[in-house]
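All protein chains but one are shown at their positions in the complex.
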Amino acid sequence: MSTVTTSTRPVDAAPGRTAAARLQAWLPRLVLSPSIAISLFFVYGFMLWTFILSLTNSRMLPSYEFVGFAQYARLMENERWWVAATNLGIFGGLFVIICLGLGLLLAILLDQRIRQEGALRTIYLYPMALSFIVTGVVWKWLLNPGLGIQAMVRGWGFESFTFDWLIDPKMSVYTLVIAAVWQASGFVMALFLAGLRGIDDSIIKAAQLDGAGLPRIYWRVVIPCLRPVVFSAVMILSHIAIKSFDLVVALTGGGPGYSSDLPATFMYTHAFTRAQIGLGSASAMLMLGGVLAILIPYLYSELRSRKHG
Amino acid sequence: MPALMPARAFRKTLLGLAVAGSLGVAQAQAGDVEVLHWWTSGGEARAANVLKELMEEEGHHWEDFAVAGGGGETAMTVLKSRAMSGNPPSAAQIKGPEIQEWGDLGLLGSLDDVAESEGWDEKLPGVVADVMKHDGQYVAVPVNVHRVNWLWANPEVLEEAGVALPTTLDEMFAAGEAIREAGYVPLAHGGQAWQDATVFETVLLATAGNDFYRRTMVDLDPEALGSEQMIEALENFKRMRELMDDDMSGRDWNIATSMVISGKAAMQLMGDWAKGEFTAAGLEPGKDYLCVPAPGTEHSFTFNIDSLAMFRVSEEADQEAQRTLARLVLEPEFQKTFNLAKGSIPARPDLDMSEFDQCARKSLEDFQRTADEGGLVPSMAHGMAVRSDVQGAIFDVVTNFFNSPDMSAEQAAQRMVSAAQAVM
């Protein structure tokens, strides 16, 4: 994702151009303009609309009776919102870190001239193809202590084995992490594998000639080369984390109690099920604000360091 | 005299006249009605299919728009999205106070002419009719009446544990211990917010009675919500948890019912839709399973009425289709088939109940008795008592209290007060 490449100027610098040439010069912008218009209207316009709704007391359908920031004040007092926001921090953080770690590990291992690499890669990658609408029920079974993994391991004779996070309000959010990591880590593996394959072998050879051991080569030479991949992966993972919705609905339904609620489900529940569109919109705005607060510094520092590095 | 003619025959006569008059009009009479509903399970769907067939017999076209999930939550999202786009389905399964909200938005069409020609005011119990009206006009048609405060039990397990069917909360707790000792789960339950709320409202009724229930769950009286009685009810509610098993989180209610069927659990507190599960398993009421009013709520009937609301449509033919649909819903044929499948009782008490089982007959009897005694109360857990935002706030408190080991009943009662106030 570098921003510095050979810059190609539009031909509008050429003197004495014809109408056709002028059209040519504007064509790129013309081609982009529908997409720009779409972004402006459907992303930024809708965000603005959501912001406006967050200032109203809209209930079942949007209305335009303004109440100032009262919805935000209500949200701040809402305990469930804080549970959801904290959960997103826990869930998002663990999800991104574990996916990166597991993905990198699997990619490095797969890069060791493994037999059946293609088959393994497909197996690691396939969960990305499935939605939680499809796999939610199975995950619910597997994580249910009386039915799934716990029952199975106990069936093998380990009577004291306990794996009951799904029913423990303090641990339920971690079951979301397990299922989400299952879905996305293979994809991260693919990204890293692609990155590893793209690294110039001569760098590694040079390091080997210097007598560096393999772990050291990976730590000092290979992994730093993967920085752009980490960037792409973090972008994709954080977008998945923020949007995680089907996962919660299918796996825990937000429970026990509302211990595994996430902002996306909070917003949905309030805006749609509970006819509090104003409050739901306020939570959506805070969610977007949170995304911006994390993404912009990261984007900025990444793009900047790459320009200079 | 049309009033003396069977309604369908009358329509057919009209139709015949129209055909004789002009073919164009006759064709326009065949309207479309798109019905958004969440009757997706096998038995329900087959029963609702009767309605579709009746509609088609009358020459109208039924467009089936089924959306399952979360007790109609997904369907409501779809409905809002469709309403926003200015293209709502012509009929939708909406119930309770939500009918009022849609009516307030001016989106529902009046059914008064059907209601008048069919005599709904005479046929429907007052409580039911009130729910269907917005601003004094009928905008929805009731499909059935569910009773929520039932206790379902497996007689073999009770016998094994040496206990009788509990009729009060104290008996229930005592029986629970005996059942647990005999090696069974005393009370089957699924840890979902609405199921927690179902148990809660039943325990509330049993602890504090009908009037208190109305003050708290319908009128949201802050004084009552924070009172000693509420705290006592919450404590009893929490004690219920001791009767349940550990793996209940997220369990669907029908899985809980199947625990009673298979003899893993002794009892379940659930509405009469649970009967469908017992029937599907080939069991007979009174013999293979027992249905009684939930302990301590014999003089209460928490009702949950399913209904179809009609949205305004512009085409005359489609309006006609809506009116036909509304009329057919209350006709004996559909009422009987549908309610036999659903486990509920017909919305019209005047129907012949001979084909219904003893649970349903008891339900109808209690419906009429409690209506006279003042024990007929709307179910909070099933969206009949308060608006969905208040209901949601109460759900949050109830389910959080039920699932968190360290929240006291006093705290929960206090939160109940602020929840009710926050959404006002």
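Read from first to last, the chains carry the letters A and B; within each, the first residue is number 1.
Please note the rule applied: a residue touches a chain if its C-beta (ideal position, glycine included) is under 8 Å from a C-beta of that chain, and two chains touch if they have at least 3 such contacts.
Note that in this section contacts and distances are computed from a predicted model.
Novice: Identify the UniProt protein name of the omitted chain, choosing among "Glycine cleavage system H protein", "NADH-quinone oxidoreductase subunit C", "YeeE/YedE family protein" or "Sugar ABC transporter permease".
Specialist: Of the names offered in "Glycine cleavage system H protein", "NADH-quinone oxidoreductase subunit C", "YeeE/YedE family protein" or "Sugar ABC transporter permease", the one UniProt assigns to the missing chain is "Sugar ABC transporter permease".
Novice: If the hidden chain were put back, which of A:Leu75, A:Leu110 or A:Leu279 would touch it?
Specialist: Here the residue in touch with the unshown chain is A:Leu110.
Novice: Would you write out the residues of chain B that touch the absent chain, in ascending order?
Specialist: So the residues of chain B touching the missing chain come out as 34, 37, 39-46, 48-49, 52, 63-71, 74, 77-78, 80-82, 84-87, 89, 252-255, 273, 276-277, 280-281.
Novice: Hey, which chain A residues sit against the chain that's not shown?
Specialist: 1-3, 5-11, 24, 27-29, 31-32, 34-36, 38-40, 42-47, 49-50, 61-62, 102, 105-106, 109-114, 118, 120-131, 133-135, 137-139, 141-142, 147-148, 151-152, 155, 182, 186, 190-191, 193-195, 197-198, 201, 204-205, 208, 214, 217-218, 222, 228-229, 232, 235, 238-239, 242-243, 245-246, 264, 267-268, 271-272, 277, 284, 287-288, 291, 295, 299, 306
Simple rule for what comes next: only the chains that are shown with their structure count from here on.
Novice: If you average the Cα atoms of chain A and of chain B to get two centres, how far apart are those centres in Å?
Specialist: About 40 Å separates the centre of chain A from that of chain B.
Novice: In their complex, what parts of chain B are in touch with chain A?
Specialist: Chain B reaches chain A through residues 70, 73, 76-77, 80, 83-84, 98, 101-102, 105, 191-193, 245-250, 387-389, 391-393, 396, 399-400, 402-404, 422-423.
Novice: Give every residue of chain A touching chain B within the complex, in rising order.
Specialist: Of all residues in chain A, those touching chain B are 59-62, 74, 77-80, 140, 144-147, 164, 166-167, 169, 172, 251-259, 268-270, 272-276.
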